[in-house]
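Everything below concerns the one structure shown next.
Only a single protein chain was left out; the remaining protein chains are all shown in position.
After this line comes chain A, so read on.
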Amino acid sequence: MAAVISSLRKQISTCEATLEDLRHQLAEAERIQRQQQKSVPQKRPLATDPASPLDHDMNFGVPDDFRSEIFAVLKQEAKAVEGTESEEPSRWPLEKNEYKRYGRQLIMPEVGLQGQLRLKKARILVVGVGGLGCPAAAYLVGAGVGTLGLVDDDVVEESNLHRQILHSTARVGMTKVQSAMVALNSLNPNVKLLPHISRLTPDTAISTFKDYDLVLDCTDTPTSRYLISDTCVLLRKTLVSASALRIDGQLMVLNNPPSPPGDTTGGPCYRCVFPKPPPPESVVSCGDGGILGPVVGVMGILQALEAIKVLTQTPAASSVDPPSLILFSAYSNPMFRSVRLRNRKAKCAACSAHATVTPEALESGSLDYVQFCGSVVSNNDALLPDERISAQNYAHIRSGVNPFTGTVSSKDSHILVDVREKVQFELCNIDGSVNVPFSTVSNMQGDENDWVTQLRKSEKPIFVVCRLGNDSQVVVKKMKQLGLDAGGKRYIGDIRGGLRAWRQSVDVEFPEY
């Protein structure tokens, strides 16, 4: 109980600190607003020259506080050059500050003035503002692309911050798109940012993509990967696709050149390379499988690089790089491998002459991506109710009275088997539990294994626990198949909701990761 009280005290003081911080932020924001309202009458008229990209960006692409800052600077400059002719058309194709800001890439033959102007004209869409999207967007905005769209419906969580470098501790809870816009704006206010705070769906994909020149797939599910690729094929946009999990990454520039479907000179699409989606139960998210920050960072940065290469190439250049798949393996030697891909597949469902993916099919919803990729059948009810116990009741079993039999017991009255992988078990575990990793159970060949033998030696009831309460059910079933329940004489069951439920209803101090 003392632990609970101290934890509650801690939580309250943390909340109070957060509240205090928010009050400061509010006061500051209100102060800035008052200042801006005061300065409004002195603002220069809008849109002096609609053809000037700077005027356009100043009026529509820059937040108010930043605009007022710039106007303050401009006012001083205007004073300094008073008397000289200012209505003259600009002598230089880029603004003065742009020569300085982009100078390091401007002096490279790969970019040069023409390349920079192409970047400035370019409209790029980043789908997914997470581990890939953050670094990709940062480098594209840094390089001075004209317009950058951001698609995501997610909000920033604390567990994102080790890799999603545009977000910050203070912005946990904000939408990822808004959080990224704050960071990108302060990085380079010249870039026009367009928010799309929604999840990409088949009926919105075409309207979202159509005004952009190039798309970056920075998403995290097979369904979105096929949807984005199909939409890019239909709208003839080049796609830079990357992905990462644990210590591995993949990168492809697809539909490059973006010839119409059926034209064999076009680059392959995602379906050409991976015509069949992975089985749903094998799809692992970064939340479950883990991800090393720099691994996904490398992949996102490579996406920005490939995008810059595509955007800055001269239109006359007939030699588009042959399609390739780059494999990154952080712990292998060599770390990078480049695999040569084929051209478009003769029977591809999206980009061949036999394509079944059409704009109509996409928008009518007859292309069911969820069905195509399959979904994991929820095994929430794999076990019968009497094979499961709530975390609270399990706590009673450990501390005294068995709610089923009324007998007094303790943590030694039974065996608690934790089936998380060893690394996770070592992070934190319930006192007295034994670790039998799920991978050991699911990959075992034959019927006898060390852990089985160990469990056979005792007749004590077995409780199985995992992180969320899914794997534990699978293991309970397996144990019964192996006859560990002695034909029903020995109790085997799992803790419903796993360690998450344990933390929520029994031990608030138990770490959440």
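Here, a residue touches a chain if its C-beta (ideal position, glycine included) is under 8 Å from a C-beta of that chain, and two chains touch if they have at least 3 such contacts; residues count from 1.
Just so it is clear, contacts and distances are computed from a predicted model.
Colleague: If you had to name the missing chain as UniProt does, which of "Succinate dehydrogenase [ubiquinone] cytochrome b small subunit", "Kaptin", "Autophagy-related protein 101" or "Molybdopterin synthase sulfur carrier subunit" would it be?
Modeller: So the chain that does not appear here would be "Molybdopterin synthase sulfur carrier subunit", according to UniProt.
Colleague: Among A:E95, A:D154, A:D248 or A:D507, which one is in touch with the chain left out?
Modeller: A:D248
Colleague: Out of A:L254, A:V296, A:L383 or A:L499, which residue would touch the omitted chain in the full complex?
Modeller: A:V296
Colleague: Which parts of chain A are in contact with the chain that was left out?
Modeller: Touch set of chain A with respect to the missing chain: 128, 130-133, 218-222, 225, 242-246, 248-250, 273-279, 281-286, 289, 291, 296, 299, 325, 327, 329, 332-333, 337-342, 345, 445.
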